[in-house]
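Missing here is one protein chain; the remaining ones are kept as they sit in the complex.
After this line comes subunit A, so read on.
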């Protein structure tokens, strides 16, 4: 294992110190491992918090700032944060208009956020609404599993619901916007290589040089199938067609198309993939209204990518275009 670390045990804390040093506009609560918008709580604005296991950076801490999240909780690598962290984050961002919890659909994350909401309700009476993100079409038999996983749509939810909150809309409406994004977004991912969790020191799974895993999860969970490595245009087809067969994308205002890097794939390959994806969409009569290309929800040093398509309408596009100022996503400011 070759990594830029001092000690796996201090990885999260060391990285949080780096975030604090690089982004003085953010506050970092090192004890609770919470990254908070510097001017939080913003009076009268719904607070947005998220969080999850570390290793998916820039998600979530890189999306803290005006127009997106108010706070993010960092768990151990690939392990949900604990309720104390979410309670601290909720308290830090409560501006009197309630707090939205954005939760990726993993058993641990859902239960820890649930407990946090119960603790907040018992202690302070802050109104909390949780929205669970589950956009991964790779999980087919959702009745007999923990359900679809939360992946790429999480980034879009944080941006779009963040813009709705910034407009001063009430908690119920901000939650509704978040649910709408989740309802109309689908994702599918692919791994060319495994990731290596620093504490484990070896690859999470074995993947031969000539094979790739289609339908991979962001923690290296197994996908739908393992196939020989293929040209990018065929890979794009493997990712886009299960999405299009899961949701009817025709008849709207086009899609927000998001090609995400898993951590170790260079941007030049992601742009090449984006080209393949747009060509497939054009063939299916689906216009691309907006785009996002880059490593935004990663899986440590995994090579590969995921595609997320969000069926857009006027409201979603307007909120997508709204100004945002965070370490990882910044425009219109």
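Worth pointing out:
Everything below uses one rule, namely that contacts are C-beta pairs under 8 Å (C-beta built on N, C-alpha and C of every residue); 3 or more make two chains touch, one makes a residue touch a chain; residues count from 1.
Definition applied: contacts and distances are computed from a predicted model.
Not every chain of the complex appears here, and the one that does not is recorded in UniProt as "Dihydroxyacetone kinase subunit L", selected from "Transporter", "SHSP domain-containing protein", "ATP synthase F(0) sector subunit c" or "Dihydroxyacetone kinase subunit L". Set against the missing chain, the residues A:221, A:276 or A:301 yield one that touches it, A:221.
Summary of contacts with the chain left out: across A:29, A:84 or A:173, the touching residue is A:84. Which of A:29, A:114 or A:253 touches the hidden chain is settled by the complete complex: it is A:114. When the missing chain is restored to the complex, the residue among A:121, A:146 or A:229 that touches it is A:146.
Screening A:5, A:121, A:200 or A:229 for touch with the missing chain picks out A:200. For subunit A, the residues touching the absent chain in the complete assembly are 75-76, 78-84, 106-108, 111-112, 114-115, 139, 141, 144-146, 149, 199-200, 217, 219, 221-222.
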